[in-house]
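Everything on this sheet refers to the single structure shown next.
With one protein chain withheld, the remaining protein chains of the complex are depicted in position.
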Amino acid sequence: MKSITIAEVADIVGGELAGPVIDTPDHLISGVNSLADAGSSELSFLANKRYKGQLETTAAAAVFLSATQSAPDGLGIIRVDDPYLAFAKLQRHFYPLPSGAGKQHVSAVIDESATLAENVDVGPNAVIGANATIGAGTIIGPGCVVGENVQIGKNCILNANSVVAYDCILGDGVILQAGATIGADGFGYAWDGMKFLKIPQAGRVILEDDVEVGANASVDRGAIGDTVLERGVKLDNLVQIAHNVRVGAFSVMASQVGISGSTVIGKGCQFGGQSGVAGHLVVGDGCKLAGKSGVLGDLEAGGVYAGSPAMPHRMWLKVSALMMKLPEMLKAQQK
Amino acid sequence: MKSITIAEVADIVGGELAGPVIDTPDHLISGVNSLADAGSSELSFLANKRYKGQLETTAAAAVFLSATQSAPDGLGIIRVDDPYLAFAKLQRHFYPLPSGAGKQHVSAVIDESATLAENVDVGPNAVIGANATIGAGTIIGPGCVVGENVQIGKNCILNANSVVAYDCILGDGVILQAGATIGADGFGYAWDGMKFLKIPQAGRVILEDDVEVGANASVDRGAIGDTVLERGVKLDNLVQIAHNVRVGAFSVMASQVGISGSTVIGKGCQFGGQSGVAGHLVVGDGCKLAGKSGVLGDLEAGGVYAGSPAMPHRMWLKVSALMMKLPEMLKAQQK
Partner (left out) sequence: MKSITIAEVADIVGGELAGPVIDTPDHLISGVNSLADAGSSELSFLANKRYKGQLETTAAAAVFLSATQSAPDGLGIIRVDDPYLAFAKLQRHFYPLPSGAGKQHVSAVIDESATLAENVDVGPNAVIGANATIGAGTIIGPGCVVGENVQIGKNCILNANSVVAYDCILGDGVILQAGATIGADGFGYAWDGMKFLKIPQAGRVILEDDVEVGANASVDRGAIGDTVLERGVKLDNLVQIAHNVRVGAFSVMASQVGISGSTVIGKGCQFGGQSGVAGHLVVGDGCKLAGKSGVLGDLEAGGVYAGSPAMPHRMWLKVSALMMKLPEMLKAQQK
């Protein structure tokens, strides 16, 4: 990785040098590291209060700090509005996202009716189906399967062994982590008195621009109509999105979350790991769910919820504390 | 899709025209859609009471309704015993399940000792191991791996990148969604004082006729003896079935359910998403579990359970309501 000066770092992140580094703007920076592990040619940052004490001992050349964060004397500082964002920007400088260069491995099976724009990479043993279209700069990783009639935008990255089933649509900048499946059949059957009749899942999945889907996560195609993740939605590993769900722009779901069929999630929501939402519900914009929440009813916009069944987070804090007092309460009652 | 007359629709689903459509039996129907989105050449149905108001405004040519469901004046109706089943039957007419046609892609690796019946499709880069046998009409999707000695019945569909490990047996009409793994090793180790000794998982997985396994779900092979999903079992995405589990016919498990080793699940059970059952238990026929239930003991047939630890659903409704009253109860006690 090519080193850059600390003055260039400040420039990249839109920050200002402070502390002793003011006098050494040409000091070379080779990367970013944690407070504990950073060396004298590395930048660092304070992302979690838990690690604040490490500001005293870090060997980092400088630390991204906001205007209100105090620092020990002698610490190199780059003052920024948002230290975490500054960290992200600097890392993106050192590790830009990969982009396709037109390398199509001879072992890839690309249907002759598929249309690949310029600079599309297709990895070994990947499969591109009939009439698929793939935009410029997109990387289709080894072992990926892209079904018939799939449309994939520009600068997407499909990591190894991920799958996009027929007819699904991915916007620009979409990233699928390894093993993610887009467009598997939704879970729908009708009982005919003797057995289950499988209901055709005739809809699609639409992933708008900048959606990312985690490793081994699954987004099912709609039964009728589409399953839609609006732009900027981020799903962690092993998340389940059932048929006909819609997730609003920039909502974020941690690992192992499950959203049941036809539920509509608002924009800018944040769901903790292993939380779940029942089917046919409406969750308003900006809702937050603690990990392991179980949502059984509609939620108003902007709320913070926890528990199963989910309740306001404040109430949950009280209730879960009182649950541990139940033995005492029973004793008191029995006196 | 080829349109059919509304009279033909009534015939396919075993229903009767009612309302104004009685006079237009030759009206052409091109598909099925939701009440909100259906156009004048589409059928619709009422599957969830939540959408009942849309009967007033739908533009659908007609709606599947049961004898007891009322409808606004002027609404086209096809009276049926079970509207959801009628919807399923009509969709199956428009979207029949695919069936193999004998297309084996040149890039597929099919061991010369494998036996493929007529009309088996094998997709690009799929792998079929030694001595595997595959029944007529089955489709092995791109990137699938079928291990040695695997037996697969007729008219199965293995979607992209799904895996069936050695010796496992699939009946007729089995469907695996993308990324599903059948026959991975069960989770078994014995501590030898210094390290874990891996216990060979010498059994198989047997999926009886008409089983469906969801995307990225896993059904482990038995340690001794087999893991068995009886006919018609349906597993949603990301479900975990541990070694030596037996699931009774027509039981249905929603996404992210986990069943621990050697547990026996009865017939006709319905498990909500993210529920879990501990190992070596017996769950009776027809049990229902709410989402997120955690089962730690045997369950009698026909019960409905919720919560973790699981309790009768009625009790759980009371208990979870009272939990939110704990702050008041404590206050009252402290007076």
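By letter and in written order, the chains are A and B; residue numbering begins at 1 in each of them.
Simple rule for what comes next: a residue touches a chain if its C-beta (ideal position, glycine included) is under 8 Å from a C-beta of that chain, and two chains touch if they have at least 3 such contacts.
Here the structure is a predicted model, which is why all the values come from computation and not from measurement.
Undergrad: Which residue among A:154, A:221 or A:292 touches the omitted chain?
TA: Spelled out, the listed residue whose C-beta touches the missing chain is A:292.
Undergrad: Decide which residue listed in A:15, A:123 or A:153 touches the omitted chain of the complex.
TA: Per the contact definition at the top, the residue touching the missing chain is A:123.
Undergrad: By the contact criterion defined above, which parts of chain B meet the unshown chain? Give residue numbers in ascending order.
TA: Interface with the chain not displayed, on the chain B side: 107, 109, 125, 127, 129, 143, 145, 147, 161, 163, 165, 179, 181, 183-185, 187-192, 195-200, 202, 216-218, 220, 224-225, 238, 240, 242, 256, 258, 260, 262, 274, 276, 278, 280, 294, 296, 308-309, 311, 315, 318-319, 322-323, 325-326, 329, 332-333.
Undergrad: So which bits of chain A touch the chain we can't see?
TA: Answer for chain A: residues 32-34, 37, 48, 50, 82, 84-85, 87-89, 91-92, 94-95, 97, 105, 107, 123-125, 141-143, 159-161, 175, 177-179, 210, 212, 214-216, 232, 234, 236-238, 250, 252, 254-256, 273-274, 291-292, 308, 320, 323-324, 326-327, 329-330, 333 touch the chain left out.
Going forward, only the chains that are shown with their structure count from here on.
Undergrad: Go ahead and note the Å separation of the Cα centroids belonging to chain A and chain B.
TA: Averaging C-alpha atoms per chain gives centres 27 Å apart.
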